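Of the protein chains in this complex, all but one are displayed in their positions.
Naming follows writing order (A, B, C, D, E, F and G), and every chain is counted from residue 1.
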Amino acid sequence: MNDEMRRVLEEVRVGSLSVEEALGRLKAAPFEDIGYAKVDLHRKVRQGAAEVIYGAGKTPDQMAGIVEVMQSNGQGTVLITRLAADAAAELATLIDDLTYHAQARIGIIGRMPEPDGLGTIVVATGGTSDIPIAEEAALTAEVAGNRVHRLYDVGVAGLHRTLAHLDVLMDATVIIAVAGMEGALPSVLGGLVACPVIAVPTSVGYGAALGGIAALLGMLNSCASGVSVVNIDNGFGAGFLASRINHMRAKE
Amino acid sequence: MNDEMRRVLEEVRVGSLSVEEALGRLKAAPFEDIGYAKVDLHRKVRQGAAEVIYGAGKTPDQMAGIVEVMQSNGQGTVLITRLAADAAAELATLIDDLTYHAQARIGIIGRMPEPDGLGTIVVATGGTSDIPIAEEAALTAEVAGNRVHRLYDVGVAGLHRTLAHLDVLMDATVIIAVAGMEGALPSVLGGLVACPVIAVPTSVGYGAALGGIAALLGMLNSCASGVSVVNIDNGFGAGFLASRINHMRAKE
Amino acid sequence: MNDEMRRVLEEVRVGSLSVEEALGRLKAAPFEDIGYAKVDLHRKVRQGAAEVIYGAGKTPDQMAGIVEVMQSNGQGTVLITRLAADAAAELATLIDDLTYHAQARIGIIGRMPEPDGLGTIVVATGGTSDIPIAEEAALTAEVAGNRVHRLYDVGVAGLHRTLAHLDVLMDATVIIAVAGMEGALPSVLGGLVACPVIAVPTSVGYGAALGGIAALLGMLNSCASGVSVVNIDNGFGAGFLASRINHMRAKE
Amino acid sequence: MNDEMRRVLEEVRVGSLSVEEALGRLKAAPFEDIGYAKVDLHRKVRQGAAEVIYGAGKTPDQMAGIVEVMQSNGQGTVLITRLAADAAAELATLIDDLTYHAQARIGIIGRMPEPDGLGTIVVATGGTSDIPIAEEAALTAEVAGNRVHRLYDVGVAGLHRTLAHLDVLMDATVIIAVAGMEGALPSVLGGLVACPVIAVPTSVGYGAALGGIAALLGMLNSCASGVSVVNIDNGFGAGFLASRINHMRAKE
Amino acid sequence: MNDEMRRVLEEVRVGSLSVEEALGRLKAAPFEDIGYAKVDLHRKVRQGAAEVIYGAGKTPDQMAGIVEVMQSNGQGTVLITRLAADAAAELATLIDDLTYHAQARIGIIGRMPEPDGLGTIVVATGGTSDIPIAEEAALTAEVAGNRVHRLYDVGVAGLHRTLAHLDVLMDATVIIAVAGMEGALPSVLGGLVACPVIAVPTSVGYGAALGGIAALLGMLNSCASGVSVVNIDNGFGAGFLASRINHMRAKE
Amino acid sequence: MNDEMRRVLEEVRVGSLSVEEALGRLKAAPFEDIGYAKVDLHRKVRQGAAEVIYGAGKTPDQMAGIVEVMQSNGQGTVLITRLAADAAAELATLIDDLTYHAQARIGIIGRMPEPDGLGTIVVATGGTSDIPIAEEAALTAEVAGNRVHRLYDVGVAGLHRTLAHLDVLMDATVIIAVAGMEGALPSVLGGLVACPVIAVPTSVGYGAALGGIAALLGMLNSCASGVSVVNIDNGFGAGFLASRINHMRAKE
Amino acid sequence: MNDEMRRVLEEVRVGSLSVEEALGRLKAAPFEDIGYAKVDLHRKVRQGAAEVIYGAGKTPDQMAGIVEVMQSNGQGTVLITRLAADAAAELATLIDDLTYHAQARIGIIGRMPEPDGLGTIVVATGGTSDIPIAEEAALTAEVAGNRVHRLYDVGVAGLHRTLAHLDVLMDATVIIAVAGMEGALPSVLGGLVACPVIAVPTSVGYGAALGGIAALLGMLNSCASGVSVVNIDNGFGAGFLASRINHMRAKE
Partner (left out) sequence: MNDEMRRVLEEVRVGSLSVEEALGRLKAAPFEDIGYAKVDLHRKVRQGAAEVIYGAGKTPDQMAGIVEVMQSNGQGTVLITRLAADAAAELATLIDDLTYHAQARIGIIGRMPEPDGLGTIVVATGGTSDIPIAEEAALTAEVAGNRVHRLYDVGVAGLHRTLAHLDVLMDATVIIAVAGMEGALPSVLGGLVACPVIAVPTSVGYGAALGGIAALLGMLNSCASGVSVVNIDNGFGAGFLASRINHMRAKE
């Protein structure tokens, strides 16, 4: 936004913009107001990611409206998270080119980009019940231009399954470790590898799992270095962050 | 107590005990009342363990009084847990034959028994800070007649340290896994071995460790089978239970 | 796994295995990957128990697939926990020899083994509402080769009902104490007997029962020795652990 | 207060009180304002109890000032709770006739009344560490004119100690059950007797005792009828309420 | 039970009972085992109350079976709490003389006793949403032989409504104060009256009400003396205890 | 109520009111008792607001009854909050002039007053999912006679959207900041403006949002001055309070 | 800040400011960076309050440094909150004109302004232990130019003490209600008056008071309208907000 601010100031200076117009442009530019949402059109540029719609609590009509504004502003690929199956079916009648991933509850509009990151993002889960959240992470990362390797059901109570995939783990540039219950997977993986580990607690479990709080606390207290944590069941957040890390390049 | 009850009834039946006496004996027998405590004299027989005094909140005088009653009733070895260093020093002036273990805050009166269990109890810790609780468990088990193998600082973030001791772990009859922070050690060990694992969460850690709650929740949600949990920092409870399991024998 | 590792190393040494083959075998051996699950084929040997499938969140097709892999690898008896009634009905059309226990939500494939443990496991409950979890524990123990005595509705507010069964309790080799609400049963039983007591908090209750948290906390703070705790409603975990303890034998 | 209001109205009606005076009296009457406190002079009449000062956070000077106001208004006996030992020593130099009970941290000014209740209040504790709170309850009840029977260290893990005193328990008109850790004592006692049981959780314990929360939750979920609960460590509240119940008499 | 024990011992002494028979009688007497429940037949005598069935989680068939055992043992009036409307309808086809109170979810079998207590129990609520729990308390007290005065919707935010009923409140022998949200009603009432106040937190409210936890904590911290608390939504417990207090009489 | 009390006293003094009548009037005046509710008729005068009915848990019949009493006592406008769509439809058949706002779940009977406050109340939300609660606040404020400016979807992660509306924010007399998830909106707005900010946490979010607790805690810890907080999802409370502040005028 | 931004833009437009200078001024203007703090010099103008320093965790030297910058920028009166007694003594040697209020832990530099608000702010407390927090609120309000009436020890369990001051309460323009334990004071006051009530929970209490959480929850769930809440023990925040409300004036 600093650039935007600098540009506006420059135009005021050379006289091509009045003060009133400048104030107006600072207000109007970065998004389009369609009543129920302020569609953020500069976000891709500003944040370097495909545009995302959080689908929960939006009607198919609202989502179609937002997609339309995005597309008319040149946004190629759109990701819709937390998209229920019935909403997806209705949305498919309103817009073209929607692919729906039921397990991950993700809809993708437009084509998948070629991977252009530093290497491979590994998405690992402790059990089979964690797969929906892992898929949300994996698809998010793929939409953002990353190669993804899925490694499911490698929980710490069957350590030989983890160790059997040591080569895959050690080749990763980023690991997303998805686990419910005691959430120990990120600690074990974090102790084996030298790349960043993004821990995703899931609400899998019962009783003292407390809807994912036990896994969350376990991950926050990880004795392994290089581990950070996102919200319970936040596969999207993990995939988005992993992509950012996998696209790091020198600044100067 | 059933035996006691049966014995009293039998004596009433043969006339060697009046009803009043019977009621009296049921009340008076199993403990001696010394005002500030009801010393439980049948507990060793009933429960198969050396007598234990929970030292926290008792004065050296009170502890010496309880020990005296125990010894005058034939109790050989007495274990005092949560015994502070200064209280131990004062207690040593009141009773003979006290050995004090500062790190574990344990005092032992009398001689250590020979190990007579089924095999070896392994006491493992995730880090060095967990050692005081582990020592409480290990000494409790030794006082109760068990061979103990200590395996400290083998936390899950350095998996190779754990795996290096696989032979010790697989030879154990019972494992006591002591860990703070994320408390993942019991899960990893529980997945490797086929013996009961007693998990002891510790209050080691900070922030979201919540004084041991994070480790406790992690252990309760362990995805490994054969794991059960005792209270935070309850090394004594784990050592006591491990001894019971290590002394199992056929009944009937 | 140490044995496996040693065996592989030995074969490499004698030249019957190349380094590449050795690494491959370390990866491939212990489980079969069927996409949605990594079926753990060495688990029975490694852990000494019948194979178990956690039914919650798996489709009948998936469960049938896992059973098939197990059976083709010689696994005789399979236990499916958290198996809903409708899933059980559908599963029964896919595989032979399924017995469904509705109250415990358990399915058993194959025949029950003869009891070969050290003695009898007593499964006690505080109230009638705790029976489903108790049955999960009891059936798990029976599938694992244990004689089980059920003692239901003997909560601490009616102490005479507990005391009436003192002989059964004192003959047990292991007691599983299942209770919701204040969860005091394990403390009372733990004070009466000299065998290990496994406490199972249940989610029975309302208000300040907090879905089983009150019972869980009560059990963790038990003033009786020899008590350890598993997760809320985890009947399977208690039955599995009780069986391990009831099958203890001398090592070395 | 209704009586007060009625009396004031009556005086207004007969002309012996102006409206302004009436308003004034409604404001001024029931307490005396000494700056740092509004001493409640009608409370004994209104509530039927000796006056009580909550000592925590008050200076000896402040307490002496309040006592003086009370005594000059005819209050005979005054109870000071949560009175630290050093504050008590200082207070003793300021007022006459102060008896200090160190364990209960209670100071009593004036003479103890004769018991005039319906029967005996039994104060029972689970362990020796609960005694200070129990003493706070017992002394409060004695100051309020009740006969009290102390029954300490009768926790549920040593059931024979409880049963040995069945006759005392069944003769009680009210039982105050004081316990920390798992707090099961009120449930067990509540199942044995037919009188009201007041449960007092204590902060005795560690780890998952959560400073008394575990005991509190256990008591609130008691499966025994006739049990109610006061705040953690609130011995005074239990003694006060027990006295009220022990002084019940027919109305109307 | 002491009496029972004493009687059995006496019979053993005079030879009319063998030891084996004595042990048997101690086991068999106090309840009848009908498989899914151990019906407690001595409870009325022992505890002085009409028998109660906790209806939640029991089938109409089970409840009818329990009622039948009770009635064949001479129990006149039976109270069923937490009885859902559809279960009540089905139960009405199985047993005679069932009156169903829909709001309180209570079923009563047999006739209501005449009030024989010390005075009147006042049941007050903070709002209209608390009425179902208040009715559970009121009906429980009526079944137990008490006169009950209902005072609904007198919450503390409309103090004049409370004060308008001061005479009723001051005439009560026991007050049951039922409130959700901030749960301040018992404090205000407790400060006005001199009788015991039983506080019942309800799960009425939203957000930070935390399902009744806020009200529960508020009541436990009441600055008024003479207040004790039961579990959230436990109208039955409050009514039962109030009846006990309202039936106090001198002992000895 | 003081005025009422003074007036009653005055009438007693001049003899136009007997003591009994005075007591009666103090009881009867301020509300009308219609069984299931005590309709508060003096509340508008006493509190300066249109009368409000909390619709949750009341039947359409009950609500219609309360409205009738209000209207027959001269209450012009009535606001019903938490009014479900189907209840609104049924209520519309019972009373005239009901306008239903579905998103806010609010029903309004009677006409909207002209704004007569000090200035404009701004209602801002962090996201689109917070709009229903914001509308509850906005409509409440409008019914109470305030001009309202809605500023939705201006969450802190898109700061330029907030800054674009700085002029609106700085012109507000009161700001209601509605946000779920991390609840940071009030802090950011509170740092920009010099008017009171009322923070409304919403239950929008998942996982560690804990049903609004995360937002609530964030708002309570706001580092901006001038911020206060109401209950989770309590749009009504915020609107009501904002109106009070927007109608402040000099006293004395 | 909008004004600042507008002014800068205008200067750029007329050529009196280059783009680089403009960016620089936007950065440099509103505060002075003295290393350990960024002193906010425009805050008084922007927010309309005397400058405040949060004293906790700052050394006397640091505080003196900040005061110096403020005073050299024309700030007249400075308020230091959470100022420990020893830090105050040291600070008094470094700066002139410091008045220290020990109970409130507040230091004031400069002279008190004349009250210029709409009316009187009443600060009420439930008990005497709440007075320190109340004084923090009262002094903050006085420094900000408000007349303050203190009404201490008027908790809800002694309702007559509250009612005796009805006239003071009804004359207030804003009420600050400070209470610990069950925190019911704001509900009771909120039901009596028609002005905004700011609730301040305090950490006064023990056990289930949970360090102020019980009071906080109670206040958030207040059934009275017009009540909002600040953080536990946040007397400053309440005083600051009350002053803002007491200084409301019409905005076009």
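What we mean here is this: contacts are C-beta pairs under 8 Å (C-beta built on N, C-alpha and C of every residue); 3 or more make two chains touch, one makes a residue touch a chain.
Quick caveat: nothing in here was measured; it's all calculated off a predicted structure.
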Answer for the absent chain's shown contacts is A, B, C, F, G
Looking at the whole complex, which of F:I66, F:A164 or F:A184 touches the chain that is not displayed?
F:A184
Which one touches the absent chain: F:V69, F:A92 or F:L210?
F:L210
Which parts of chain F face the unshown chain closely enough to count as touching?
126-127, 155-159, 181-184, 187-188, 190-192, 205, 207-210, 213-215, 217-225
Absent chain, residues of chain C that touch it
5-6, 9-10, 12-13, 15, 18-19, 22-23
Quickly run down the residues of chain G that touch the omitted chain.
1, 26-28, 30-31, 36-38, 40, 43, 56-58, 201, 203, 211-213, 216, 231-234
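To be clear about the criterion, only the chains that are shown with their structure count from here on.
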Interface overlap for chain E and chain G, more than half of numbers shared or less than half: same or different?
same
Chain B and chain D, separation of their C-alpha mean positions in angstrom
38
Indicate the whole-number Å distance between the mean C-alpha point of chain C and the mean C-alpha point of chain E.
38
Starting from the mean Cα coordinates of chain C and chain G, work out the distance between those two points in Å.
59
Can you tell me which residues of chain G touch two or more of the remaining chains?
158-159, 192, 207-209, 220-221, 225
